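Missing here is one protein chain; the remaining ones are kept as they sit in the complex.
All chains are identified by letter, namely A, B and C, in their written order; residue positions are counted from 1 within each chain.
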Amino acid sequence: MLLIPCPYCGNRPEIEFSYGGQAHIARPPVPEELDDDAWGAFLYARDNVRGPHRERWRHLHGCARFFNLVRDTRTDRIIASYRVGTPCPRVEPL
Amino acid sequence: MQHFSILSLLRHGLRDHKGWRPQWRAAAPKPGYDAVIVGGGGHGLGAAFYLARDYGLRNVAVLEKGWIGGGNTGRNTTIIRSNYLFDKSSSLYDHAVKLWDGLSQELNYNVMYSRRGVLMLAHNVHDVQVFKRHVHANRLNGVDNEWLTAEQAKAFCPPLNISPDVRYPILGAALQRRGGTARHDAVAWGYARAADALGVDIIENCEVTGIDRDISGKVTGVQTSRGPIACGKIGVSAAGNSSVVMNMAGLRLPLESFPLQALVSEPVKPVVPCVVMSNTIHAYVSQSDKGELVIGAGTDIYTSYTQRGGLHIAQHTLEAICEIFPQFRRLRMLRNWGGIVDVTPDRSPIIARTPVPGLYVNCGWGTGGFKATPGAAQLFAHTIATDAPHALNAPFTIERFRDGYLIDEAAAAAVAH
Amino acid sequence: MTSGPLSLETLQPMTRHILRCRERRVAEASDLLGLDLPRSAYGTASHADRHALWLGPDEWLILAPEPFAATADVWAAIGASFVEVSDRQVALQLSGAGADTCLAGGCPLDLALPAFPIGACARTVFHKAEIIVWRTGSSRFQVEIGRSFAPYVTRLLSQQVQRGRSLAVPT
C-alpha cells in the first residue's frame, strides 16, 4: 500500500485514493475536429512508461481532489506531487 | 533432441542420468536472423516453434532479457478455459484449448494440461444472467460450458460453501469441463526444447534495447544488451513490457501495465478438485499437482513494472477465498508474488501487424493470456510468416481501437446496475 | 488527563450541511456561518454548537444542533453550494482509553495525538466504509458514517470496544 503525498492533505495511504491513469491527456476542445486516428489515440493510446510516470490520482476518501504524481514505475518511488492546473515539476532523468 | 519417455527415463536412470544433454542450447547471438522474437515467454517461444515447424522459418532467434519463462508465463495461476462471451474471443481461446489437448505429445514434453474443469461462481441475479448468456453463446459456437445449480456445483467441488448464510451466497455456476490448468514452466521449457531442436536460437540474458529501421521505415534489426542483431522481421511478445519495446519503434499502444499478484498456500492433500473462480468477489483458486492452493489476486490500481504489489490486495483475495471456503482459514500463505500484465481497454489481446513494416506484435493478454499460449503462438507465427493475420486473429488488430470494433469481454461481464 | 472506560454511542440527530465553494469565497461563507472556516487539511472550527470540518479545499461539513436560517439563495449569491445532508450520515462517539486503538483496527490514519491532535478531522476509511473521523477529545472521537454503512462500522467498532474493555486493567 503506497504512501501517497496528496498536495492538499500530505502523506496518506493508498487505499484512500483512486487512480486515474496517465496525466496531461487533455480532452480536445473540439473533438469533432479530430480524425479517427487522433481521437482513437486520445481515447486509448498511453505512454505506459517504465520510469518516471506522470499520472492522475484522486484522493477519493480524503479531500476528494484530483491531482498528479510523478512516480517511477520501476520502483514505485514517488518523485513529485502537484495540483491539477499547475505544471509538472521538472523531473531529472534518473 | 533426446526423446523423453518412460523408457528413456529408465534407461538414463540406470546410468545415473549422466547422459542427459541440455534441453536447449545456450545459444549466443548470430549477426543476423530472418526473424527475431522479442520475449521468451510461452507466447514467444511458441511462436518461434511454429515458425520453424509450420512455416519453414528456421533462422529464428528468441531474445529474452532474463531467463525464459521468467515473465508472466512463470508466474501465473495457469487457468485454462475458452468460455468467453464473444464469438471472436471464444473461437480464439478455443483454438488454444484444442491445441493444449495434444501439446505434451507434440512437444514430447509433459506440460501437464489438466482438464479438471473450471467452475465460475455466480453470486447474484446479475451474475446468473451474465453466465447463462455465456453458456448459450458458447453452446452455439460448440464451446462447452454448462450451467450448474449451487447443489450441482457443490457436487462437482465438494469443499464449496453453498450456505445461503454468507455475504454473497453461491447461486449457481458455469462449468467448462475442458477447462483446467497446465504446468506453466513446462510450457516455456517444452517449447524452447522443441524450437531449439528445429534450429531456433534461444538467447537468454539478451535485452532488446532498440529497434532499427531503414529510411522506408521497415525494420532491419534490433539493438540488444548483447550487441546488434540484424533481422527482417521482429515479433514482439513481451507481455508487461510490450509498451516499452514498441516505443522503441515509435509506437504508442493502447496498453497499461499493472501489477497482478498471486499466492500459494502450503501444500495440503488434495482438497480442491477443479478450478474455482469468482469474478464477483475476486477469488481464483486451484490446487497444484504438488498440493499448494494456487490463488490469483487482483491487480493493484496503479501501473507499475515492479512485479510486486500491496499487502491489502492479498488480504482482499484471502477474504474472498475464506468466504467461499471457510474451512481454509487456518491454511497459510507460503509465497506471494507479482507479475506485470499489459491490459488493453477492451481486455482483449492484439495479435497483429503494426504500422511499422516488418514489426508484429502479440500483446494485451492482460490477466488471461496463459490459456491462449499455444493458440496465440501459432496465430502469431502465421501472422509473421505470411504478413497477414489468420482468420481467427484478424479481428484482434490495433486499428480496432481507432475504428471502435472493440471486443469488450470486460464490459460483457458488466457490473450490476 | 484521565479517560473513562471505552464506550461507543450513537449521537443524537443533528443538522448537517455540505458547503462547497471556491477559495475566494471562504471569507463570505465564514461570515454567513459565523465561524472561521478552516482552510487546511485536518482543520476544524467551532463556534458555540456549530462546527465546520474541513473535508477538502472546497468542501466542509457543517454541523449544528438546529437547522440553519440562511436559505439557498443566500448561498447562491456568494457562489456557494449549501446542501443539507442531515440524514445522509449518522454519528458515533467513541471514547475512553484505547479509543484510538479501536479505530486503528480499520482506519489507516496515524491517530496519535501529535499527528492527529484534538480538533483534527479527516475523511478516510474504516475497513470497507468511508468515514469522517473527528477528534473531540484526547480519547474521544466523533465518527461520521454514511447511513447505510453505519451498522457495518458499528459492529466492527463494538467488537473492538468489547475486546478493549475486557483487556482494560483495573487501576
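Everything that follows uses one rule, which is that a residue touches a chain if its C-beta (ideal position, glycine included) is under 8 Å from a C-beta of that chain, and two chains touch if they have at least 3 such contacts.
One rule holds in what follows: contacts and distances are computed from a predicted model.
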item	value
Absent chain [UniProt protein name; select from "Sarcosine oxidase subunit alpha family protein", "ATP-binding protein", "Cysteine desulfurase" or "SUF system NifU family Fe-S cluster assembly protein"]	"Sarcosine oxidase subunit alpha family protein"
Chains in view that touch the one left out, judged over the entire complex	A, B, C
Contact residue for the chain not shown (choose from B:Y33, B:Y50, B:Y93 or B:W189)	B:W189
Hidden partner chain, touching residue among B:V60, B:I80, B:A96 or B:M112	B:M112
Of B:P31, B:G250, B:P267 or B:P355, the one touching the omitted chain in the full complex	B:P267
Residue among B:V135, B:V222 or B:M277 touching the omitted chain	B:V135
Absent-chain interface as seen on chain B, which is shown	4-6, 8-10, 13-14, 16-18, 20-26, 66-67, 69-70, 74, 87, 102, 104-105, 108-110, 112-115, 123-126, 129-137, 139-141, 159, 161, 165-168, 183, 185-186, 189-190, 204, 265-271, 281, 287-291, 306, 308, 310-312, 314-315, 318-319, 321-323, 326-337, 345, 400, 402-406, 408, 410-412, 414-417
Missing-chain contacts mapped onto chain C	13, 18, 20-22, 58, 72, 76, 79-81, 83-89, 101, 104-110, 112, 115, 127-129, 146-149, 151-153, 155-156, 159-160, 163, 166-167
Chain A residues that touch the omitted chain in the full complex	1-3, 13, 18, 20, 26-27, 30-32, 34, 36, 39-40, 43, 56, 58, 60, 64-66, 75-77, 84-85
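The rule is short, and it goes like this: only the chains that are shown with their structure count from here on.
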item	value
Centre-to-centre distance between chain C and chain B (centres being mean Cα positions), rounded to whole Å	48
Chain B, residues touching no fewer than two other chains	none
Multi-partner residues of chain A (at least 2 other chains)	1, 15
Interfacial residue positions of chain C with respect to chain A in the complex	41-42, 55-57, 59, 108-109, 122-125, 130
Residues of chain A that touch chain C when the two form their complex	1, 6, 8-10, 12-13, 15-16, 59, 61-65
Residue ranges of chain B touching chain A (in the complex, touch as defined)	241, 243-244, 247, 252-257, 301-306, 310-312, 342, 344-345, 401-403
